[in-house]
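A short write-up of the structure that comes next.
A single protein chain has been omitted; all remaining protein chains appear in their positions.
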Amino acid sequence: MSAAAPLEVRDLTKRFPVGNALRRAHVHAVDDVSFELRPGTITALVGESGSGKSTVARLLARLYDPSEGAVLFEGSDVSRVRRRRDVLRYRSKVQIIFQDPFGSLNPVKTIRHHVERPLRIHRIVPRAQVEEHAHELLRTVGLVPAEEVAAKYPHELSGGQRQRVAIARALAVEPKVVLADEPTSMLDVSIRIGILNLMLKLKEEREIAFLYVTHDLASARYVADDILVMYAGQIVERGPVEQVLAEPLHPYTRLLLAAVPDPAKKAERIEPRKGLAAAAVDPPDGCRFLTRCPLAIDVCSRITPPLVEAQPAQSARCHVTAPST
Amino acid sequence: MTALVEETVVARTREATLLELRQLSVEYAVGDRPVRAVDGVDLEIRAGEIVGLAGESGCGKTTVANAVLQILRPPARVVGGSVLFRGEDLVGKSTEELRRFRWRNVSMVFQSAMNALNPVMRVGDQFADMMRAHERISKRRALAAAADLLELVGIDRRRLRAYPHELSGGMRQRVIIAMALALEPELVILDEPTTALDVVVQREILQQVQDLQRKLRFAVLFITHDLSLLLEVAHRIAIMYAGELVETAPAERLAANAQHPYTQGLLQSFPPLGGPLTRLTGIPGSPPDLRDPPSGCRFHPRCPHCRPDDIVLYLRQTGERPLLREIEAGHQVACHLVAGGEE
Partner (left out) sequence: MSQLDPTIDLSLAAPPRRARGRLGLRVPGWLVLLLRNRKSRTGLAMVGFMVLVAVIAPLISVAHPTDFNLLAARQAPSWHHLFGTTDQGSDIFSQVVLGARRSLLLGAAAGALATGVAAILGITAAYSGGLVDEAVSFLTNVFLTIPPIPLLVVASGYLKNRGMGTMIVVLAVVLWAFEARILRGQALSLKSRDFIQAAKASGESTPRIVVAELMPNMISRIAAGFVLVFYIALLTDAGLEFLGLGDMTKTSWGVTLYWAQTNSTVLQGEWWPFFFPGAALAFTVLGLVLLLAGIDEVSNPRLRTERRQRRRLLLALVGGRLAARAEAAA
């Protein structure tokens, strides 16, 4: 089977300060998150806005530093490395793709610039071969004719094409891990499948470990092998994607499933309740889903439920459906 | 199949036609060549009906909505066709007549309208402002009416005193919907009402809209790029591509028997939540630049059925624009491959 997981996240926590010097509080954007990404698999990180999923991706891309916890890459903790050489080495193995195809490319630079820069920074190929290699990358992501596309500026391409450029840029360093932060949510519906299929192809051909951040359960099912469901900064359920979607343990997962438009089934009514998926400021102990949960019992308001493996390979954070014995 | 359909197709056709677009065409005068954002669109909406208008970015659906309310601003203008509301053509009406018509007969929830709320004014004051722009009533009465409307959309009356940033995205959107219903219009246009919202909030808003529609019986023109929403919510669905209407059908017919290759491609773009998982293909390519649209059938560069080996058909597809033809009751398609029911 495949080697040890290239990327492992342990007890990752990120707090952002809010308020002023007089009343300093913290938003627990990411709280105690642990998982691993294995080569040749796509792991979906699903949640609504503010749940912390994008923050997790950015933490893994080392665009933020964690407040607590560790990010282990090939065994060693990279979350606090400072030396440029070590950071550069990490960046040559772990890449990120952003949500907004219109914002992730520099408007005053050509496509060639975007794809060639990583090649030059990390000296992936000798200088003489950089241009041809860049064209090759563009062809890999389906942008042909590569020479023409390379000469264009971002505003001359469509959203789907720009996203493919972003993928080409990420592939340039031949990464082991690619973090895709909602890569299709700002694209037209008919184009999304193309990008998702490209991800599947790259996963199979290059054994890349993908983290697919999304709020769309259906696309998570389409591409991912495993799923992590996030709510208010915590992982509330995890497991193989088919298993979790067929038999969800956590009430939030069930709520998500009920909310997704699915013409194939009769729509269930959901009851609006108070509460947001967004991370709270200095949350108290107890389950964060409490205010929206139809199953809540007494202990839910006092003790934060731990993540418990209630079914083989499937864990949930719920006193009722995944009680810790 | 569609959860919402309660009346039969036959019963609905007896309802009066509220809005009719006849060969509507809208152009933007940009640069040397004008852009036809909407080209010869025919659409009918009956009283109490929910009609969905689906299409991708740049297909012209928002322009259609703006044309209905006659709020197109230069460089956009209507260059052909008519917008008939209860038989009266809105194109060419005076500003004063249109002012009386807007919001009272037809209102609209704009894209990202929830972000258009003035951040430094209380919600109630904005409500009152809007109502008093359309009717001569006192501020007190306007606020009272606003409170009633908030309750109608499931928001506590006391929230009138809140500022927009104190409300969540979903609540703000419901405020906007309430404002759109303030004068009890007969037709409400919703332009991507849930796009910026999370899936759970989206479901809540959709439920709200359906509840309100059942209670107040207004017609809805629901514009979105998310066809799966329409399949659940709409009675009839119209598909737009590159400024043209390519298919119209009752929701269940569209889901079961879509005829236009673009519609079929769109339906193929939604990964299923249940059932078997197969590789989907989506639609290759991207929507065309309307400054220089493809000749003949605008979808032909992306169409799997457009191949040069069938030369006669190919010439038609690349040279002749397909017309909207009715192939069965209430189901119309604009495609050279489908010709008026016969093969």
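Going in written order, the chains are labelled A and B, and every chain counts its residues from 1.
FYI, a residue touches a chain if its C-beta (ideal position, glycine included) is under 8 Å from a C-beta of that chain, and two chains touch if they have at least 3 such contacts.
None of the values given here were measured: they were computed from a predicted structure.
Participant: Taking the full complex into account, find the residue in A:Leu7, A:Ala29, A:Ala150 or A:Ala166 that is in contact with the omitted chain.
Facilitator: Spelled out, the listed residue whose C-beta touches the missing chain is A:Ala166.
Participant: Specify the residue from the set A:Arg24, A:Arg80 or A:Lys109 that touches the hidden chain.
Facilitator: Once the missing chain is taken into account, the touching residue is A:Lys109.
Participant: For the chain that's not shown, point to the residue among A:Asp11, A:Glu132, A:Glu156 or A:Glu309 touching it.
Facilitator: For the chain that is not drawn, the touching residue is A:Glu156.
Participant: Which residues does chain A use to touch the chain missing from this display?
Facilitator: Per the touch rule, chain A residues meeting the hidden chain are 58, 61-63, 84, 87-88, 91-92, 95-96, 98-100, 103-109, 117-118, 121-122, 153, 155-156, 166, 169, 173.
Definition applied: only the chains that are shown with their structure count from here on.
Participant: List the centre-to-centre spacing of chain A and chain B in whole Å, with centres computed as mean CA coordinates.
Facilitator: 32
Participant: Sort out for me which residues of chain A touch chain B in the complex.
Facilitator: The contact residues of chain A facing chain B are 48-49, 158-161, 188-194, 196-197, 215-219, 221-222, 245, 255-267, 269-270, 272, 276-277.
Participant: Which stretch or stretches of chain B touch chain A in the complex?
Facilitator: 1-3, 56-57, 154, 168, 198-204, 207, 225-229, 231-232, 255, 265-266, 268-275, 277, 279-284, 286-287
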